[in-house]
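Moving on to subunit A:
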Amino acid sequence: MSAITLSGVHKWYGDYHALRNVDLDIAPGERIVICGPSGSGKSTLIRCINGLESHDQGRIAIGDEEVREDARALQRVRIRVGMVFQSFNLFPHLTIVENCMLAPVRVGEASPAEARERAHALLDRVRIGDQKDKYPGQLSGGQQQRAAIARALCMRPEIMLFDEPTSALDAEMVKEVLDIMTALASDGMTMLCVTHEMGFAREVADRVVFMDAGQIVEIGEPTAFFSAPKHDRARAFLGQLIH
Partner candidate 1 sequence: SGAPSGSGAASPTGRTLAAVKARGYVRCGSNKDTVGFGAPDDKGYWRGLDVDTCRAVAAAVLGDREKARFVPLTGQQRLTALQTGEIDLLPRTTTWTLQRDANGVNFTIPNFFDYTGFMVRKVSGAKSVRDLSGASVCVQTGSMPEVTFADVSRKYGLNMRAVIFDNVQGTRQAFFSGRCDALITDASALASVRATQADKPDDFIIFPADQEVTPLTPAVRHGDDQWFDVVKFAIQAMIVAEQLGITSSNAEAMRKSDDPTIKRFLGVEPGNGHALGLPDDFAYQVVRQVGNYGEVYDRNVGKDSRLKIPRGLNRLQRDGGLMLPLGFF
Partner candidate 2 sequence: MARGGARWRWWLPQIGLLAMVVAGLAWLAANVADNLARRGIATGLSFLDRAARFPISESILPYSPVDSFAWAIIVGLGNTLFLSVLVAAISTLLGLPIALARRSDHALAKALGGGFVDLIRNTPLVVQLLFWYGAVTIGLPPSAEAWQPMAGIFFTDRGLYLTTFGLVGSALPMLLAVAAGLVATAILAWRGKLRQASITTLATVMISVVMACALGLQRDTPVLGRFNFSGGLTLTPEFVAVLLGLVLYASAFAAEIIRGGIDAVAKGQWEAGRAIGLSERQTLRLIVMPQALRIMMPPMTSQFVNILKNSTLALVVGYPELNFVTATTINQTGQALEGIAILMIAFLMLSGLISLLMNRLNARIALVER
């Protein structure tokens, strides 16, 4: 069964048609990179998948669980799907390790001790184990984003969504985060990642999805896509990226 299924998904903001008839099927373990011009609906797509935005038409499912406007169903979806935001969104009033423990203890059934252990392991894995008792405000951007990844992983999600995880970072810190994501990918995690980091996409992605004006315009192998995009819009976009 597919890890994520979108079929005929439409989404409007007021009168603005933000997602137009989106179909996408993602197999378990697949790694997808989504790119496209600003405002093309990448974030909207990803936010619809874990129900942060509700779609207006069509069907989205995580495995066999449909994403629909129902508090319990949504919670089941969100436990299975981890999300990392562009702006980290760590909880500033909690330490890093508390950030990580919150959901397992309050939503999952983990005991505090268990959750702490899990958090420590994951923080070590993203290489900020020594920062665990600091507050988010005390970390650099790259460290914060890695903490955010650890937090999402703490719920042991089947799928990870990333919305431009490196675009709020200084150039020097981008690499730290991409490294962690590459490591995750090599573990076989199902990943859906909005990013314009071509190096990362080339190295990691199974497929690249190019979006424009709310539609999926092109899907392809990363090497093929980046070297010879077929659709005009994609070509124009890539042309601008490389100057």
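How were these candidates chosen? In short, all candidates are chains of the complex that A comes from, given by their letters.
Here is the rule we use: a contact is a pair of C-beta atoms (placed from the backbone, for glycine too) under 8 Å apart; a residue touches a chain by one contact, two chains touch by 3 or more; residues count from 1.
Just so it is clear, the model here is predicted, and its values are computed rather than measured.
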* Asked: Among 1 or 2, which touches subunit A when you look at the whole complex?
  -> 2
* Structure fact -> In the complex, the residues of subunit A that touch candidate 2 are 50-52, 71, 74-75, 78-79, 82-83, 85, 87, 89-93, 102-103, 106-108, 134-135, 137-139, 151-152, 155
